[in-house]
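Note that this complex is displayed minus one protein chain, with the remaining chains in position.
First chain written, first letter: the chains are A, B and C, and each begins at residue 1.
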Amino acid sequence: MIQVLFFAHTRQLLKSDGVSLDAEPGMTVQTVLDSVSERFDNWDLVDADNLMCARNHTLVTRDTAVISGDTIAFFPPVTGG
Amino acid sequence: MIQVLFFAHTRQLLKSDGVSLDAEPGMTVQTVLDSVSERFDNWDLVDADNLMCARNHTLVTRDTAVISGDTIAFFPPVTGG
Amino acid sequence: MQDSVWAAVQTSDFDVGTLYTWLRGDSSCATDGAIVTFTGVVRDSNAQASLRGIELEHYSEMTLPALRQLAATAQSRFSLGRVVVLHRIGVLATHEQIVFVGATSPHRQAAFDGAQFLMDRLKSDIPLWKKELHSNGDEQWVMAKTRDSKAAQRWDSESQT
Partner (left out) sequence: MQDSVWAAVQTSDFDVGTLYTWLRGDSSCATDGAIVTFTGVVRDSNAQASLRGIELEHYSEMTLPALRQLAATAQSRFSLGRVVVLHRIGVLATHEQIVFVGATSPHRQAAFDGAQFLMDRLKSDIPLWKKELHSNGDEQWVMAKTRDSKAAQRWDSESQT
């Protein structure tokens, strides 16, 4: 199982805190994102090109491998400070 | 009359807080400095090339004109902060 | 190095005097001659509208570890003594304090660079999101600024020289 989380504007647009996916061999952050995008009718509201991603609480790029048990978070560019 | 003041290491080397000079036509900071240098036996201890100069409490360059009533201060490069 | 970093995410306000006193340390420690602090405060307007405040969301499991990692990176890169990175979350009214970073070093340039690095990277890498609360009742997520991503990137290019 892979836990997928959304934050901030992304969470609000999707009206969802997150979803669960079954793990598959060879998954990456990008394939997780592709798979998630098919689950939401309003996915086209999300600026997917600019989403940031964290794997298990660390920022990663989209070619990062994902395995069962991972938590993958997608969120818009951060705006703290 | 021109009041000449020394500070910090310069004051200490010359063992003097300052001297008075008669004003002369066409004086500049440099001519004041030349004139002062002749008054002190231990002038060669002073790093004269690197002295800073203020005329009436404002930093100036050596070609600045000096007139009667001015206060001219010579001091080593500042080291506050 | 364990108690040379103060990292925190909190809803409550903070006292700059207290944080400064911690940065300065006491005379029993080796003395860093330079202490730089940055504090961010909620502004009362943006380019378009008058504001009553902001609301800050974060990724709670990630924020504090990420702040600690950032502090450690800054400490080692700029040879800093003590480092503070503290960020508030929740609803903050106009004029309230949002964020504090502080850095000490034997030399002032390192302390200034360290504090700027902390702020620039905080704005690019820490999972915090700001929503502006307008005086007229509207709410709007703040969009990331190109200026901020450029500010963060300058530390990438400088590390390659």
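We adopt the following convention: a contact is a pair of C-beta atoms (placed from the backbone, for glycine too) under 8 Å apart; a residue touches a chain by one contact, two chains touch by 3 or more.
This structure is a prediction, so every number in the text was calculated from the model and none was measured.
For the chain that is not shown, the touched chains among those present are B, C, taking the whole complex. Of the listed residues C:Thr11, C:Thr31, C:Ser60 or C:Ser149, the one in contact with the hidden chain in the full complex is C:Thr31.
In the full complex, the hidden chain is touched by subunit B at residues 5, 7-9, 12, 54, 57-59, 73, 75-81. Looking at subunit C, the residues touching the absent chain are 15-18, 20-21, 24, 26-27, 30-44, 94-95, 97, 106, 108-109, 111-112, 115-116, 119, 151.
As a working rule, only the chains that are shown with their structure count from here on.
Centroid to centroid, with C-alpha atoms defining each point, subunit A and subunit C lie 26 Å apart. Centre-to-centre separation between subunit A and subunit B, using Cα means, comes to 71 Å.
Shown for subunit C are the residues in touch with two or more other chains, of which there are none.
Within subunit B, no positions touching two or more other chains are listed.
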